[in-house]
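Taking it in order: structure first as structure tokens, then the write-up.
Partial view: only certain chains, each at its native spot in the assembly.
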Amino acid sequence: MKQFLTRNMAKIGPLIGLIVIMVILGVLSDNFFTLSNIFNLLRQVSVNALIAFGMTFVILTAGIDLSVGSLLALGSALTAGLLTSGMDPLLAVFIGLLIGLALGAINGIIITKGKVAPFIATLATMTIFRGVTLVYTDGKPITGLSDSFTFEMIGKGYVFGIPFPVILMLIIFVILFFILRNTVFGRQVYAVGGNEEASTLSGIKADRVKIWVYSLTGMLSVLAGIIITSRLNSAQPTAGSMYELDAIAAVVIGGTSLAGGRGRIVGTLIGALIIGVIDNGLNLLNVSSFYQQIVKGGVILLAVMLDRRSK
Amino acid sequence: MGKITPFIEMTNIDKSFSGNQVLKQVHFAVEHGEIHALMGENGAGKSTLVKVLTGIHQKDAGVVKVNGKETTFTNPKEAEEKGIIVIHQELNIIPHLTVSQNMFLGKELTYGKTGIMNMVAMKKQTIESLKRLGVTNIHPDETAGNLSVGKQQMIEIARALATNAELIVMDEPTAALTDREIESLFKVVDSLKKQGVSIIYISHRMEEIFKICDRITILRDGQYIGTENIADTSFEAIVKMMVGRELGQRFPERQHQIGEVIFEVENLERKGLFKNISFDVKEGEVLGVAGLMGAGRSEVMEVIFGFHRKDSGTIKLNGENVSIKHPRDAVKMGIGFITEDRKAKGLVLEASIRENIALTNLKTVSNNGVISNSKENKMVMDLIERLQVRATGGEQDVKSLSGGNQQKVVIAKWLGIEPKVLILDEPTRGVDIGAKKEIYTIMNELTKNGVGIIMVSSELPEVLGVSDRIMVMHEGEITAFLNRDEANQENVMTAATGGSKS
Amino acid sequence: STDAPGTSKDGEDGDKNGKDNNIKIGLSVSTLNNPFFVTLRDGAEDSAKEAGYEIVTSDAQDDPSTQLSDIEDLIQQGVDVLLVNPVDSDAVSSAIELANDADIPVITVDRSAEGGEVVTHIASDNESGGEMAGEFIAKQLDNKAKLVEIEGVSGASATRERGKGFHNIIDKMDDMEVIANQSADFDRTKGLSVMENILQSKGEIDAVFAHNDEMALGAIEALEGKSMLDDVVVVGFDATDDAVSAVEDGRMDATIAQQPELIGESAIEAAGKVANGEEVDDFIPVDLQMVTK
């Protein structure tokens, strides 16, 4: 019984943090708990959440991916390039996602076959992807994309009054939640992160699992990038810089261990919400941007420390 | 021993970990210059008691007296200053440091109080300390992590002996050693005793207890059961105190038919580690593999299983050549491998029993890549029951299990694949006597069903007691095959130390 | 022309008609992560090519000490004239002094330097650009408005200078009230989300001044999403291609053109003169332009 309690405490730790922050913001700002702000907030969160979902898989295998932001920029720029060339938007998006998959796979291959530590491998590809993006775009935004309803829908659309990116995020969340919890692949992700040698000796191809995990993250990053592109109706060469930090923070605040093998994607969703709520709340309260950084750092620390306590 | 006050006296010790009481009103006393055995099943609380003594854990209640004076250590350094030193059960080697760096960790020799180390002196003393243990083949500049477990253990022992300890606690020091190292260790223990040093000796190996100890204290489920003079007690009596019932014969009766050859290895070689390895295993047979530490037995098994690349050689299953490039290939063919290092290579410690058992059986418990909870639970619960794993259920983390039960989980995960060939590397290392027998019983059951078993073991009585045939290795080569009836302690040892093929 | 090692190209086809086309120009740009400076560089490189000059560019990535290293490297390469687009006016002084020591003439571009000897300064001034934005908004809304200011990277000089100019105007007027000022790091995506969040809490907004066009374009998306774009005056800064077409489409009301291409061209022209020992004015203004429909 006691064990049951402590176990579930650990699970709801981040949730309590989120609720506390939301209540505080609700008290401080009348506008916080309006339906329109909640949707607005969720739409903003969706970008970081999608990247952080992928990052959860990566971190569960005891890896890390610093390249997500540059990968996002490169993927979006290439997708935008396809769109301006007049390609059918759905096809362009599909190819864009495949490009994301391939770029992620490059990360995975460097890490597994090249035996480079994930931190340094993705640090290098972060620089490389950004460079390629700048070369491809010549440092300028790509505009004049499709006016097609389909493409506008992705970032700006609503379904039953709910922003489309939010729906996208939730659908993908459910799929990934299911994968991690109920599939062989999900089990392998946890096992490889928990003990790579033992997993290999149990007949799991750890390298393959890792390559998939980075590929997934690449694809989700580009999806996030396409949402941004659709919302801005342009692809920015500088898009996504520093996104890796928010994504990693979401994962860790959500209780996933950087050492791998332990964590849950629900936590990541909550972690992304915590970060999104802080950003949104500080804007609503018109806190000076200098102080915003202090508050944000402080809240992240607090959230993580509270979570540690409750374990 | 002549003095009246014992060196160490612990009374009414209580200790709990997050509500789970591990020590209940335990008494324990050690005289000057005695060798005192501490025994009990896995999880009985032996290591915890020692850790309470040396200040790694703080007791909840009770009194610890050193030389008759009440004392509480808050960290192991304080205990060391009072002459109490521990050789811990889990290896405490820092893998990337060299042998001499490890030897002097935490007590580096410095030039005066400068904090600047005198490395020459440390290396010299390292060589001397190792020599005292009869070890001359370890260089002080070698990286400790590259040494075999046995050598690492010798370093730890040498490190403890190098201090001017009055009491040395040895928590299963011989689990990773083979007979020759154990011999030299015992010689040193003997001379220490003559110098008046006390020793607390923890081991699951009954022979050792009778050979070197003066008295024995037994714990069961964290409770103090009793203290006896070794001279006045017997093997059976101790076992009964430990497990609370008669255990019967040490090695269960073998009743099985040996059939056709199912698994063959021919001329297997991995350069620099082993060569000319050829052997076969028949259905229902237990092939024991004996040898000294570093003989290359584990390496052979890991290569067979596809964990490392082979340089040459063929492997046949049921008479057909098979190619094993990754453990996955081996698993698919029905070959199981229980590694010698269960914590590093056998288990995902942070995961539950269920997840660990499922790991080798993901295909069986899933449909199209989706895991069926009912299939998984059924399989896991069946195996837990079959192996009598003592746990609160399938959801308990394996980390919190005692050594013996962890080992059963490793075995369970391989029984699930219904193996045709099962390789066991040191299957009973650190496992208590009751659990050992249970493991032998499982092996018996498997062979009865026609499974071929390869068992690597450094414990001679076990090799002799369980195997149908014994293969002996020495420095990467096979030196002998002995049948059950012709094998004895002597000819196995001769072959293991490089004696001629018989 | 300098004593730095490795300059060996003097001679031969040199002094024809007293004009030396064999000139090596170093250009240290503050950042190329911003289309404005990319355009500036393009302008400079193109006109250098036309004139037959050799040009070497480096990108300081908005870090003053990287810029110092860049300039050191340029000096090593024996450039004849150094064009510096400072990351920071104060911090660049040491770099300019280094060039002075090496007898390389220095021309500052777009942002001035506080120290060191500079032959000439070619710029349109951020601060007066900010003032123009303030004046434009005030005029559009009859000196009475609720304003949102979207700031650039905290602590960056463009943020300070544009903000300062804007406030020079706004703070004097009683009915012009800045109801929210938040940083969006010169980034379009952040401009979007920051504006969205501001819109959640402030219902009534009359005008938005963003410290660059990227953020302004992001803010426009946010306003459009709320169907408020027609009622709000949006002013950006830089006149990037995107912004200019947004102004043409009537989505943005104005942007301050610093004419980066022209700045680049003028810089090369001046550099050519300096290298040939001709006199140049010590300030070459490039007009700011208010781009409106």
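For reference, chains read A, B and C in written order, and residue numbers begin at 1 within each chain.
We adopt the following convention: a contact is a pair of C-beta atoms (placed from the backbone, for glycine too) under 8 Å apart; a residue touches a chain by one contact, two chains touch by 3 or more.
Model, not experiment: these values are computed from the prediction.
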Copies per chain type across the whole file come out as A x2, B x1, C x1
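Please note the rule applied: only the chains that are shown with their structure count from here on.
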Mapping chain-to-chain touches, which pattern fits: line, ring, star, complete or other? line
If you average the C-alpha positions per chain, which one ends up nearest the average over all of them? A
Can you work out the whole-Å distance between the CA centroids of chain A and chain B? 44
If you average the CA atoms of chain B and of chain C, how many Å lie between those two points? 70
Indicate the whole-number Å distance between the mean C-alpha point of chain A and the mean C-alpha point of chain C. 33
Write out the stretch or stretches of chain A touching chain C in their complex. 29, 31, 34, 36-37, 40, 43-44, 134, 138-141, 143, 156, 228, 231-234, 236-239, 241, 279-280, 283-286, 288-290, 292-293
Using the touch definition from the top, list the residues of chain C that touch chain A in their complex. 32-35, 38, 151, 154, 179-183, 187-189, 192-194, 196-198, 200-201, 214, 217-218, 221, 225, 240-242, 245
Note: in the complex, chain A contacts chain B through residues 2-3, 6, 182-185, 187-188, 190-191, 194-195, 197-205, 261-262
